[in-house]
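Following this message is one structure expressed as structure tokens.
Here the complex is missing a single protein chain, while all its other protein chains stay put.
Order as written gives the chain letters A and B; numbering starts at 1 within each chain.
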Amino acid sequence: MSETLDKPALNIVGTRPIRPDGADKVTGRAAYGADHSMPGQLVGKILRSPHAHARIVSIDTSKARAVPGVKAIITASDFPDLASEVLEGGEQASNLRDLSLNVMARDKALYHGHAVAAVAAASSEAADEALARIKVTYEVLPHVLDVEPAMAADAPLLHAHLFTEGLEAKATAPSNIAKRHRNVRGDPEGAFAAAEVTVEGRYTTQAVHQGYIEPHATVAAWAEDGRCEVWSSSQGQFMVRTYCARILGIEISDIRVTPAEIGGGFGGKTTVYLEPVALALSRASGHPVKIVMSREDVFRATGPTSGSVMHVKLGASADGTITSAHVDLKFQAGAFPGSPVGAACMTALACYDIANFSIVGWDVVTNTPKVAAYRAPGAPIAAFAVESAMDELARKLGMDPIALREKNAVRNGTKAAYGPTFQNIGYLETLAAIRDSEHYKSPLGPNQGRGVAVGFWFNVGGESTAAVNIGEDGSAVVVTGNPDIGGSRASMAMMAAETLGVPVDRVRPIIGDTASIGYSMLTGGSRTTFATGMAVVQAAEKVILDLRQRTAKLWDVSLDHVVWRMGQAECTDPAKPDKKPMTLAALAAQSARTGGPISAQVSLNAQGAGPGFGVHLCDLEVDPETGHVTVVRYTAAQDVGKAIHPAYVEGQIQGGVAQGVGWALNEAYIFDRQGLMENPGFLDYRMPVASDLPMLDTIMVEVPNPAHPFGAKGVGEVPIVPPLAAVANALRGAIGVRIPHLPLSPPVVLEALDSKAE
Amino acid sequence: MSKTHVTTTVNGDTAEFLASPGMTLLDALRDELGLTGAKEGCGSGDCGACSVMLDGRLVCSCLVLAPEVEGRRVETIEGMAQGGQLHPLQQKFLEHAALQCGFCTPGLLVASKALLDANPDPTETEARYWLAGNLCRCTGYDKIIRAVMDAAAELRQERTA
Partner (left out) sequence: MARVTLGSECWPFTNGQSDFDIEAATVRDVIAALDARFPGLGAFADKRMAFAIDGVIHQDAWFSAVGPDSEVYLIPKIGGG
């Protein structure tokens, strides 16, 4: 590996070529989830619970079946009643039973928008009429939405058989607390008693949605022989295949899933909602069925990330050495266990070298949609609390916020708060990049404030497959199993071209369906450029070995005397000075005579994904009349290992910042007293628009990851971790008071300004 | 209820379709005419992914009823590249990496073209406010704005040349 890293010059990696799928995406030709149709397809629609918590007493579909054009109606009784089982199919461990019950409610509707029945009809109008005629008798139950009320002893119970895991003594009564996480080091209480300075605060965040612009969509066909075809927009076609097979109780070999272009995911498309329903409707109707979610359904029925209540206490000596920390995190899981509080506990103090701490996390079910992964799941929430507390600590100590973080920073050899010892991290370099930036030294204007915050994410590796097929003209097709969510086709083509020594436009990257490429874990966890990129490079290297072997035979020299350089085989045998280099194109043209087509496939389970660190700097301005906050300048620095396509790395960082700014300033699920979401649309769920943001400056720090052939680390998730606190800390600077609750919307800011004036 | 026969012009060509009651222009383009470049992100005019031009005016096609386009002129993303050549905006979006997932891109391109047709020399602020009706969740808008400003500069040069 180090041999590769020492290669003097890279010709393609690190440049900014136009993405290979670019023309399709600027002309409207690229086919996303809703853009595909099958002959004879029906329109599928889903009936959803109008209650936040209700027992389903009965479902009468007789009147709906009589609507002309209606071909099938299904309820939970059309799905197998599955036993509880932890599934490893996706990356996030999911419980198969919960997954199935989230796709279609069986005995109870657990949140407003929970699917209870579905219809397939010849037209959208007929489907709508059928939905209106399905009579569901509910027994409405008391509901609970927020995490702390859900933990109360007298809270309405969502699941009669949910007993808290992770307690010292086994739980004897059911509750809404699914799990307690705990991590302790040293003697935090003793260290607090000895601390010279302490800060303490309670912080809250609201549920927010990933907000991908493309609603979930699928078209599925169940043929008479039991073979199923699924076309859908997801972060992983193999994930869709596994989940559909398990939820429907059929064989994986009977399902072929074709990945559509995906219109954003951010973690929210790492699970299934529609695909098993469309398949069940197709089986029942004998026709292909297409289901497209409305935006309202996306908000009400797909996973946001957790709302939270957090408590952070930090203790330090007068010189700024943090001696003790206590972090308590209570996370909403939604209707089924599985909030990202475990990852939040692991990441909360990951940037700091602290001798004594205790971290406790609570996973709590609530009558809200089951949370799904959202970009560095859990980490931004915990970072909001910890980085806000760090800002308070810096103020109390009278220290520069970056100097305080540098003093307590983890470095190579530091034992991370979550356990292992850090290697090859670039955190100090990233802190220095912001400290030394022109932005950090620039003055602020009136009503402006500046905030600093840092963030960490693990990044993952995992299973990936890549095939490299050489055409008879010497061009290459690279096939992988990972949907391209943000430009990964470009980085795959670049890494293949770099390895093969050919121009990048000679490489065409393709994303295979589940029947045409080997298994690959989904596009998520910032893993694709790292893990799938590794498979691409190894497949290209196998091709090169094959080419060298063929050339050695052609020249009658030993393999050692054939080197591959700049896209051609060169002879290094001094005894054969007459052997002219042979290009890939020349070798490909005669491949039939030298052993047949040239291709290679590599499947691997990539280990050693390097963790990433980000340091963000936010300037904002407050309108004292309205409380409106405008971000006026933003710089994000991040250790990216090695930027394969720097423009798309910058894009990942900028996109993470924008989502984080929205989370900080405006976004929140708002429920009424009945537990119904009041703002399930983009007008009232206010995501950042172009006029809300300034240019977003990025600094890419490159401390290579030795496990990757070009040194890449995952980049997509880290940038959403710091912004919540960077914005909140800047606001603290601008208005002189801390608002520990998100979102920092104008009425909240105005109230803080008023309370300060009093 | 019976369907309405609609004759309109789409990207310069005559197009006919039958509109069912309640059908939007977006539905007609996507389901009747097979032009799936315009996307439905919200169905309520809040995201701009379905942006098209109607008689030279930028509209959300999800808010236009299909029979309203009778006798009118519709331009969609599919008509933006001419004669096998990408429009400078399309080219600049690619050069600046102004798209990640690409779902909002057709709407943003149509809206950007409407901007530059109306204002060939917008300030960054003008571009940001004009495009405020087009949501992008991937990019943070930085590269989109750069691409639009760069395309505007190139188009101005083309005009003076």
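Please note the rule applied: contacts are C-beta pairs under 8 Å (C-beta built on N, C-alpha and C of every residue); 3 or more make two chains touch, one makes a residue touch a chain.
Since the model is a prediction, treat every value here as computed from it, not as a measurement.
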Visible chains that the absent chain touches, using the contact criterion stated earlier: A
Option touching the unshown chain, where A:605, A:626 or A:674 are the choices: A:605
Omitted-chain contact residue, chosen from A:419, A:443, A:577 or A:747: A:419
Sole residue of A:207, A:260, A:293 or A:376 that reaches the chain not shown, by the stated touch rule: A:376
Of A:461, A:533, A:709 or A:722, the one touching the omitted chain in the full complex: A:461
Residue of A:28, A:267, A:646 or A:709 in touch with the missing chain, whole complex considered: A:267
Footprint left on chain A by the chain that the document does not show: 86, 88, 90-93, 166, 181-184, 210, 266-268, 270, 342-343, 346, 373-377, 418-423, 457-463, 524-527, 605, 607-609, 707, 714, 716-717
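Here is the rule we use: only the chains that are shown with their structure count from here on.
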Whole-Å gap between the CA centroids of chain A and chain B: 29
Chain A to chain B touching residues, read off their complex: 16, 18-19, 21-32, 34-35, 123, 125, 210-215, 261-266, 292, 294-295, 485-487, 645, 647-648, 650-652, 654-659, 681-683, 687-693, 695-696
Touching residues on chain B, where the partner in the complex is chain A: 20, 22, 30, 35-44, 46-47, 49, 76-78, 80-81, 86, 90, 93-97, 99-106, 109, 125, 127-129, 131-146
